[in-house]
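All protein chains but one are shown at their positions in the complex.
Let's turn to subunit A:
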Amino acid sequence: MEVDQTVSVSKGVFVFKNNFKPLTKLVKSKRKQKNVVNYQNTAFSSNAWYQSYSSLWQNIEEKIENLNNAMFSSVLSRLVNFVKSSHDFDVEEIPTAALLTGINMPDHAAQFKSLSNQIKESVTPHVACLHSQDCQNIKYLIENMIGQLVKEDESFSDEDSLSDSTRTHLKKSQLNLSVLQCWYENMYQEHSQTSPKKQKTKNKKILVIIISDFESFNAEVLQKFILIASCYIRVLPFVFIFGIATSISTLHTSLPYKVSSKICVKVFNSQRSTCYLNEILENVFFSTSCPFQMGGKVFNLFIDIFLFYDLSVNNFIQNIKYAMAEHFSYGNAMALCSFNKKETSAIIAEFSHEDLENVRHLLSFRKLVESETYENQIRLLTDDDYFANVLTEEIVKLQKYIRRLHIFLKCLLILVEDLPKAPLGQQLRDLYSVATAKNITNSPEYKECFKLLGFQSMEELSKKLSKILDYLEDKILFKHENKMKDFYEQLESFVDSMNNFNMAEMEEAVVEIENNEQVALKSLDRKQFKEKLFGMTKSQNQPLNRYEKLREKIITTLSQAFEEYLIEPKSFYFHEIFFFNNISIQSNIIGSHRSAIHNALNDPQYYLQCDCCTIPNSSVIKHTMPDICIAYKLHLECGKIINLYDWLQAFLSIVDPIEIDDETKRIVSPELQARFTQCVAELEYLGFIKSTKRKADHVARLTWGG
């Protein structure tokens, strides 16, 4: 494959197996990996944009995984402790942990995997994970479970130099609980012989059964399973872990008392998915490690999908991945999407003429050109070196801007998150989506927020300011950004002066005002009194006390800072390099099958990519199109009920156009009739028409419009 061909791939679909996981057999995986490497070499792995994309994505994936582990760790350690201590004493009921996970099970697959790994490491090697699809009835469930437990032991004892000949593979039909019991007793018998009796009980390892999708299990199967397991609880120390998606009451609706009395449930809550999303956003995508930024529209689209459709963080991350791939595949210009100044300047230095042309194709470059003088315009367009310098400058500006954008958004969030009704929203993501779509400081919500801030009491305001200071402290001190430092010091002085405020002084000021009023309110006639009152309402906010003056000052300082840093990204040149705002990916992210089918039938060239079927507008029908498309397009022209004979005639006139002079009926060849009948049957299968009894030889349309 030529390199040129693959540069413009934005419309194609490419499969990258960069996350390739080796199969169980080593040889196989080696061979395959080689294939993958070759494939990537021939494709575009050497292109700069792809390299920066893949390294960035790897980085992000790693961070997400770390974050996942950290977030799940508290629940995890509690669970592991529960499992550990569950059989310390003789139990009559099966100890059971119910983990409330939230409705998106695929998101939790990783959690359950790490849970089972952790239990294997620290508690017991005997862990079986059961999935509903493998456990249609009780027989399969038990065979599956015992298979996992016994097999685990085999790989476990592999190190104990057991030769293959001694191990015979167990047949599936042989696996039942009495086999498990004798296997278990056999394993721990030797221990008990060597060690004194007291240690025997400690040596016995717990059998952990993880059921990750409780809701999808057949309730009857589970009931039976629990009953069976409880018969063996004295010999086989079982522990259950249920992953429950909805709420704990499902446990009681699906298990009758005679079953639920056999288990002793302890409930573990895991995090809500919205919190999970916020964590992921704030720690991964809004951090300095991710230079790739989503524009307001795209970001809103993803958030909407999350909130309205699935609440799946996993899906959200995959959507971002898709957007990133789309973004970077624009060309080498996107290789500049990085926060490392040295790296970007090195990349620019290596840029060829084509690459720079690629950058020049960005839309915002036109704005840059237009803003320059005539001479510079020519230099920008023709002189590569000059252009490279300008580009470097602009990129540095953007890098600085994005970093500050996140910092100040966070500061703004601290200020506005607890305002009544929260006009700007309570989450960082709300602010981000506004700030990247438009100039946030011009928005009415922002103005309302600052109006509300103007009424804040001293304690609240100083609390917020010190919060901001805490946040800024670890963000800027080690960097030498003068403006930021000035801002920081200014805030610090405000907080100091607020803390040093003498309450008595303030009260004095208030009393003074009141005294003034009282003097003025002495004997007056009605009209004068009214005027006086009217005048007072006007002038009431004039005499400010010291705190109010200070507050005004603080707020103007803050809003100045925000106005300076929270500008919309569009105002920067080359913002496309960092911000991805192409909403057209919507159709790729949200699949809509109806329009896809309509598109395919109405304009087959869109999918077939053949030359013969190009049509100027959608109402044209060509005889080269597939039969079903012709029939479909003809049926769009009909009303509620379609006359089959007329339809056939119209079909024939397109497929086999013969001039017929008079009204004599033409003889339809059986081949054409068969083709037509097939089309009708296919359309009926797709649900566009159905047969009707209302009129003979007619079919009814099931869709509207044409």
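Keep this in mind: a residue touches a chain if its C-beta (ideal position, glycine included) is under 8 Å from a C-beta of that chain, and two chains touch if they have at least 3 such contacts; residues count from 1.
Note that in this section contacts and distances are computed from a predicted model.
Engineer: Given the choices "Ribosome production factor 1", "Origin recognition complex subunit 5", "Cyclin-like domain-containing protein" or "Geranylgeranyl transferase type-2 subunit beta", state the protein name listed in UniProt for the chain not shown.
Structural biologist: In UniProt, the chain that is not shown appears as "Origin recognition complex subunit 5".
Engineer: Have a look at A:Glu93, A:Glu445 or A:Glu563 and name the one touching the chain we're not showing.
Structural biologist: A:Glu93
Engineer: Where the complex has a chain not shown, which of A:Cys264, A:Leu381 or A:Ile555 is the residue touching it?
Structural biologist: A:Cys264
Engineer: Kindly state which of the options A:Ala70, A:Cys182, A:Leu363 or A:Ile641 is in contact with the chain not pictured.
Structural biologist: A:Cys182
Engineer: Out of A:Lys421, A:Arg594 or A:Lys693, which residue would touch the omitted chain in the full complex?
Structural biologist: A:Arg594
Engineer: Among A:Val235, A:Ile248 or A:Ile583, which one is in touch with the chain left out?
Structural biologist: A:Ile248
Engineer: Tell me where the left-out chain touches subunit A, residue by residue.
Structural biologist: Touching the missing chain: residues 89, 92-93, 102-103, 137-139, 142, 150, 166-168, 170, 174, 176-179, 182-183, 186-187, 215-216, 224, 227-228, 231, 245-250, 252, 254, 257-258, 260-261, 263-267, 269, 272-274, 305-311, 590-594, 687.
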